[in-house]
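Shown here: the complex without one of its protein chains, the others still in place.
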Amino acid sequence: MSAAPHLPLAGLEIFGQAIEFIFNGQEAPTVSGKVGGLDQVLDLTARHLEVTALAMGLALIVALPAGLVLGHYGRGELVAVAAGNAGRALPELAIIAFMAAAIGVGLLNVTIALAVLAVPPILTNTFVAVRQVDRGAVDAARGMGMTAREVITRVELPLAVPTIMSGVRTSTINVVATATIAPLAGVLTLGDFILARNVYGDDGVLAGAMLVALLALTLELALAGLQRLLTSPGLRDATTATA
Amino acid sequence: MTDAPQLAQVVIHERTGESCIAQNKVFCPGWAIDNFDRYVDPALQQVVLVVVSVALGFAIAFALALLAHRRRWLVPPLIGVTGVFYTIPSLAFFFLLIPISGRGRDTAIIALTAYTLQIIFRNIMAGLANVPREVKDAGRGMGLTERQLLWRVELPLALPEIIAGLRVATVSTVALATLAAFAGGGGLGEEILSNIDFKTGIVIAGGLAILMAFAFDVILIGIQRLLTPWRRAVPA
Partner (left out) sequence: MSTKARTRALIAMLFALVLALGLAACGDDGGDTTGGGGGKAIVSNPDNGKVTLTIGSKNFTEQLVLGEIYAKGLEAAGYKVKTDLNLGSEVIALKALQAGEVSGYPEYTSTALTSFFKAAPEDVPSDPQEAYQQSKAEFEKEGLTAFPPTPFASANAVGTLRTTAEELGLEKVSDLEGQSQDLTLYGSPECRQRVDCLVGLEDGYGLQFKSFTPVDIGLRYEVLDKGQADLSILFTTDAQLSAEADKYVILEDDKKVFPAGNVIFVTDQKVVDEAGPDYEKTITQVQSGLTEQVMQELDARVDIDRQEPAAVATQYLKESGYID
């Protein structure tokens, strides 16, 4: 246990120093230069978002069509649902460390590892969402002469959006959280402030934690807003997440 | 090698780099069997972290659910607050807590407990909401007080949903507890961090964590079957 004082007053002061770190930067603990400051913060934030976006993009390309097709034909339920449960059990640290040791460090490898973590909630939620689409609507569409592809894209997908978005939100927050330890594998993100205490100092660590928390919360709000936007007005009742 | 007789000396091994472990192969069974006991303590530490965090999380979430059961207006703000805890990445949470609660197991437990709150709370509320109206009316008709109704009718019927929530919370907590090493809380993550390039070690530690999650899941399914013999297990 650290010897730092646990008095509330001392705690507040430390948070103030962290904010100072974010906006103005400080002298580095060792030899040269300044650390922190708004441009460094924004740079790492951008990189954090970059790897998150790349991983989510890859995961969506893989999981969304798979979930839609499997859901439409009602196949592979066991796999799709088990994937969701199994995905939750994957320890992020082990995935990142294994990938770094076995395959290599760097943006491409980290993106793939993060995508692996992101796929299960999207796959499961998409599958379940399509299965839960009102059969009446699907039958009506078929009756109108739509092809399978048209049924999927024009009927099932729009109706499945709320649940799919729910999975996307879960995935995104998982990816943002795991991207925090990406610096272990050579990809610098906001997590670098937390992990490289040698470089940024204690204030940097706290600043990093605050920034990561803020980023996650902001993204969650943004995605919640996006979900409302994409949900067709007829469906806008509360849908609880399944994943 | 030495020019005078010595009492004892350090043996310098000649290494050819041919063995499985010298080549750092993905999995070296020989080494794994010989050194397995190294992972027992960290695994046990992780079990403790998970059990304590989920138990605490359940206790708190349950209390909140009881509070919100008759006061529906409390539900959205409670979902919101617990949602904040759920959204904040655990690593960030650890380091936000460290100035307050220091490095160590306590900080890890606080963060892990906070993470479980929303899912458990949500599932308890959903379970209670799914109790059919007719059943509640029948209960009232039979003269049960609201309190008796809750404990003798609603909660037992909500059990599958509650346990489904516990399952999700527990599995997630096992995976997150591997990060507890960053906060000085021990666990299998400690083995990974201290040997970051050791493939066999990562496979063992990660594999144990996954197995642990699976084991907890099975145990909870078993508990549910025990407590609700009249229901099939509800898929989480």
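A and B are the chain letters, set down in written order, and residue numbers restart from 1 in every chain.
The working rule: a residue touches a chain if its C-beta (ideal position, glycine included) is under 8 Å from a C-beta of that chain, and two chains touch if they have at least 3 such contacts.
The structure presented is a predicted model; accordingly, all values stated were derived computationally and were not measured.
Note that the absent chain touches A, B when the full complex is taken as a whole. When the omitted chain is restored, the residue from A:16, A:57, A:74 or A:186 that touches it is A:186. Shown as candidates are B:13, B:71 or B:133; the residue that touches the absent chain is B:13.
What chain B contributes to its contact with the hidden chain is residues 1-2, 6-15, 17, 21-22, 31, 35, 38, 194-198, 200-201.
Residues of chain A that touch the chain left out of the display are 2-3, 28-33, 100-101, 103-106, 183-186, 188, 192, 195-199.
In this section, only the chains that are shown with their structure count from here on.
The centroid of the Cα atoms in chain A and the matching centroid in chain B are 20 Å apart.
Contact residues on chain B toward chain A in their complex (touch as defined above): 24, 26, 83-84, 87-96, 98-104, 122, 126, 168, 171-172, 174-175, 178-179, 181, 184, 188-189, 192-193, 196-199, 202-203, 205-206, 209-210, 213-214, 217, 235-236. Remark: chain A residues 1-2, 4, 6, 10-11, 14-15, 81, 85, 88-95, 97-98, 100-102, 173, 176-177, 180-181, 184, 191, 194, 205-206, 208-210, 212-213, 216-217, 220, 240 touch chain B in the complex.
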